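With one protein chain removed, the remaining protein chains of the complex are shown where they sit.
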Amino acid sequence: MIILECPYCHEQRVEDELRYGGEANIQRATDPTAVSDEVWTDYLFMRTNPKGWRDEQWCCEAGCGQWFKVRRHSVSHAIETVARFDVVL
Amino acid sequence: MMLNACAEFGTVIGQAEQLSHFVSTTVKVWERSDIGSLLVSCAVDAAKVASRLEQVARLPFPQQAGEFLELDARRTIWLTPRSWIMHCGLEDELQLAGQINCEFPDKVVHASLFSDYLCWLELAGAGTAALLAEGGFISLEKHGLPIGHAKRTLVAGVAAITLHWRVGRWLVGVERSRAVYFAAWLQAAAARASKLELTG
Amino acid sequence: MDRSHPLDFSFNGVAMKGYAGDTLASALLANSVNIVARSFKYRRPRGFFGVGAEDPNSAVAVQDGYSYEPALRAGQVWLAQGMKARSVSGWPSVEFDLGAVTQLFSRVIGAGFYYKTFKWPGWEFFEPFIRKATGFGAPLKVANDRTVQQRHAVCDVLIIGAGPAGLAAATALRGSGLKVFVADDQKEPGGSCRWECARLDGIPAAAWSRQITAKIAADADCTLLAATTVTGAYENEMFILVQTIMDERGVRGERVWKLMARYVVLASGMVDRPLLFEGNDRPGVMLSSAVRRFIGEFGVSPARRLAVYTNNDSAYLTALQAKAAGVDVVAIVDTRSANSAIYLNEARAVGITCYCESQIESTRGYRRLEAIGLRQAATPNIVWIFCDGVAVSGGWTPATQLAAHRGIKPQYDAERSMFVCKDLPESWFAVGGANGALDLQVAMDQAHAAAHAIAEATFTTLNGQRCIASARGFGAIQPFWLPAQGNPHRMWVDLQNDVKVSDIALAVQENYVSVEHLKRYTTLGMGTDQGRTSNVNGLALLAALSGCAISEVGATSFRPPYTATSMRSIAGARSGDLYRPRRYLPAHGVHLAHGAVVLDFGWERPDWYRSNGADRETAVRAEMASVRHGVGVFDSSSLGKIEVTGPDAAAFLARFYVSNMATLKPGRVRYSVMLREDGVIFDDGVVTCLAENHYLASPTSGNAEAVTAWFERWRQTEWPHSRVAIANVTSNWASIAIAGPKARELLIRLEPGFEASGEAFAHMEFREGPVGGVPARVARISFTGELQYEISVPARYAGSLLQSLLAEAALAPLPIGMEAWLRLRLEKGYIHLGSDTNGRTTPLDVGMGSIVSKRKDDFIGKRSLQLSFAIEERREQLVGLIAKRGMLETGGRILARGHVRSPCPTEGYVTSACESPALERSIGLALLEHGHQRNGETVHVLCGKNLIECFVCDPTFYDPKNERLHA
Partner (left out) sequence: MKPTDYSLFNLVRRGVWPGTAWPPAWRSVKPGLAYDVVIIGGGGHGLATAYYLAAQYGVSRVAVLEKGWIGGGNTGRNTTNVRSDYMFSESAALYDLGLRLYEGLADDINFNIMLSQRGWLTLIHDQHQLESARHKSNWLACNGVDGEIITRSAVKKMLPGLCIDDSARYPVLGAFLQKRGGTIRHDAVAWGFARAADRLGVDIIQNCEVTGLTMKGGRVAEVRTSLGSIACDRVGVAVAGHSSTITAMAGFGLPVTSYPLQAMVSEPVKPLLNHVVLSPGTGVYINQSQKGELVMGGVLDLYPSHAQRGNFPSIEKVVTAAVEMFPEFRQLRLMRHWAGIVDVVPDSSPILGATPVENLFINCGWGTGGFKAIPAGGLVLAHSLATGRTHPLAERFGLDRFRSNRLVDESAAAGIAH
């Protein structure tokens, strides 16, 4: 069971209270019309999915509702970093 | 013409009334339909508007996560980094909302009517903490949620705003449509507890 | 054991007596029960082999005063008054099992035989017979149930096992201020203190453990849970504990603890490992440690004439203990030489014959062991010794399953010839038997050291003394895996599944040499005992037969739970209405009072009202008629209401909806859809501008929380500087829609605090003001095609509002259920999200192309509408269908042009359908390829057995000029 300390409400949250929200740092084009189909569909669909350390978005869903970033290992589930959303991992 | 108000569990509206059908030897439950609520949300960083809010509402607004503060039978509860729940008398809800919303015509702060969104239950008695702990961890701190702290957390699978109010006394707010479920769950859990703890 | 407290019970219908403190296993042994079960494959007689969870044999069905268990190991059942137990294998009885004829074919039906045969005439021909033969026990149709409870808790230290080591750790930590949980799966804590001959701190171990237990139980920082099994260890040191709550009638209830711990002391002990020899499966052969416990704790001897077979010194203790208890110990057979055996002289001194450098080569007896044949080294003859029991010890297996749950692979320690955990997580400490300690003082010292390490890590101080043990150690071991003599077809490795040495040899020969392949191919260790006594021998045989070292073959991974866990306790009391919350409308009671038939639409909502007709169809038609010709009252409280406020609110909303919400004026309402980023419609609904910088978005009922979260997520992650606040206020408001030509009249009866005439309050406008004397929000919008108002008041007025509306008898309003409401909108051709759209539908497909093309700025999903999928020709587009004759059904599949018989290609489907009273025809909405260009075409729709011919038409069947909703 994943447990994360939400960097906003500072509560330890178990996974039932959290929501996983995909890989972090997937950039949305500032002007979507200006990018190629390839760039746009990369943004939509392509994921790195590494076996190892992953940068992820999580939300304190049943708690304070804030999104934050987590660096987590996909095998051990060890957590290296939990940071507010504006932090660049 | 005047429509009638009705409390979720049929208690007298505007009063703290014990749920008489709730059976437990160690826990008592009150429906707190006397509590009026506002949801105060900020469109900007909360720190920028807190002092103005405090002035207009004449109440302290907690800046610390997990805090709630009380003054003259009113209460402000930290909900998210940009919102609070305010408790007041049910009859004061409209006026208080008006005061706040007048202060912020640009809507950087907005007070939404919220008295009916949550159904507030007060739980008290020796078995209360154990009863809630059947529905979730409530807190992962060793000594549990400290008195004077509030936390939105899952209890029995529904998000509940949980206040450890006084010694052995809790306030729990659950979304209204799920309140019947939540009360039924509480009752079933209390019944199981008394069955198991007869001697064990 | 409490001999003063006798208990009556029965086994296979025979009345028996036992005592409080007995397990079912000890009581059955005391009542001389030999055969308790049959093995899985060959139906061979099985007696008790172990004493608890490790016993592969003793599955029995148990009825106590509270409930029924289809299959439990007898050693894990505490005897209760009136308990009824039954064997769950053997037909017609466990004593005489016809299935035992399979033994005749044992040479043919070795490991994996079924992969090689039963192919002709077909597996389905054999399968029913095989299925019938498998399984232990079955649930009872009607069974009262135990009370189940769940608890969540947090502690500093979890000590798993309250044997001497666990108790020593607990007593050392006592007084440190650390919050300690001690869990032990036995009814009485103490573990081996209860049956081994030892002294601790100068007093008998049993007395010591009672003293310590009392102190721990009295300590406010300590929670001592007896009869509690730690069934699973998960990451973040979350543990699942199952506590059994018993009284004299049996198990009253089970409590599941979800326990979060910072530190873990694994003191779960160890279990004896059997030795392999021919005929080693006969009832009477038993683990040596089990014999000690049966004698020491329960005062029952599993045999009258007992032999002991060992490769280490611990079994001598068994012999001595048995001898002291008055059992006739006929022999100790030791595979080692005399000078290795430290208790040899002592055994001889009490008159036990000892055979060193000897092996059991054969046994006799079928339903019960009668004799063992042993051969001493360098002697040509087998010596037969008559006995009805053999206590076997081939070494030990530390109970490290819980560490294995955490991904720790036990490693082979050649010196002690056992698998131990060498790389535990930092917060874990294995002590005593679980760490392979063969000497009690070593175990106590490990426990003491673990407590000190925890104290150091948590900056607490301990003041207890190290515990002094005086006991005889288990001595040294000389591994002995595969005997040179004896028939491998008659040497059992796994007693439950009948896996023999020959099966493992066959698997190795067929190259199933990966541990997991071996296990799966032979079913070794796949039984309900989880291979506690068979796995290590299996690994050793695999190593020996494939010519590598034990450490090289790897170990199988133990998976949770530690021991089979009742599904009732995992499920808890979450069933029926408590399985998942039902969501109720605030006026639920009023609906019921009007005869609502309520169904779960995500919310409990009226489908139709019995007060409107005797059956659903009649009622629905009456409800539709009241909307078309009078006025109907529909509860739409579950529709989402999200307040979006702040200086950037308009710009913010514009980014979500296909229509430009930034141009919406105060007091106006606009309908639109919002998309996912891939261009697919995610939700639809109206947005109201209440005032400048203040909007109300109304997503569909099912999506209120999802859309709130969607808004929040984009605000936080993509546009953090957007000055906007999002507040879901859905449940704060009850919304009642009134629809029909008389809707305005009905609204006026509620004395609205604003002008309600058609001119002053037009379609798609919004007013805020008192209605019925309470603050209200009223929108003039229409889902039905009629004049319609949606009145929202604080939820506490919901019942009163609904009742007041329905009480206006002069206007004859009827309450309207979901079915009528959805049919009304179908006549009007409005889409119902999730019915008329699917996971691939874009706004272009539902006729919103012109709105999309008008938008100059970006909105979520817009870019994807330029990808080729969205503009390809074969898009399924929303159309109307009118049946020429017959009834259209939702889900009807539209055949491709030129086809009138399936199978054939298809071009779309009917997304909604009904008999339209307005058109007096069967009509439907459909998603049809090229639909927008096919107006007037005829299509064929497959609806079950019928093929319905339809015209394709515009989706707006009713009042296409919108005259009625503008009335």
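As written, the chains take the letters A, B and C, and residue 1 is the first residue of each chain.
The working rule: a contact is a pair of C-beta atoms (placed from the backbone, for glycine too) under 8 Å apart; a residue touches a chain by one contact, two chains touch by 3 or more.
All values reported here derive from a predicted model rather than from experimental measurement.
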Review point. The chain left out here touches which displayed chains?
Key: A, C
Review point. Given the contact definition stated above, which residue among C:3, C:131 or C:856 touches the chain not shown here?
Key: C:131
**Study point:** Option from C:609, C:656, C:733 or C:909 whose C-beta touches the chain left out
**Key:** C:909
**Study point:** From C:299, C:425, C:572 or C:667, residue that would touch the chain that is not displayed
**Key:** C:572
Review point. Touching the missing chain, which residues of subunit A?
Key: 1-2, 14-16, 19-20, 22, 37-38, 41-42, 44-51, 54, 56, 74-77
Revision key, fill the gap. Listed in rising order, the subunit C residues that touch the chain left out are 67-71, 105, 107-110, 113-119, 123-124, 127, 130-132, 134-141, 143, 145, 232, 234, 238, 240, 258, 405, 407, 506, 509-514, 516-517, 520-521, 528, 530, 559-561, 564-568, 570-572, 574-577, 579-580, 599-601, 678-679, 834-835, 838-840, 864, 867-870, 872, 889-893, 895, 902-906, 909-910, 942-944
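Quick note on the criterion: only the chains that are shown with their structure count from here on.
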Point to revise | Intercentroid distance (Cα basis), subunit C paired with subunit A, Å | key: 27
Study note, to complete from the structure: Residues of subunit A that touch at least two other chains are 3, 65-66
Check your understanding: By residue number and range, which residues of subunit C touch two or more other chains?
Key -> 260
Check your understanding: Hey, which residues of subunit B end up touching subunit A in the complex?
Key -> 65-66, 79-81, 136-137, 139-141, 151-154, 159
Exercise for review: Would you tell me which residues of subunit C are touching subunit A in their complex?
Suggested key: 234-236, 238, 260, 677-678, 709, 712-713, 716-718, 720, 858, 862-864, 866-868
**Study point:** Of subunit A, residues touching subunit B in the complex
**Key:** 3, 8-12, 14, 16-17, 62-66
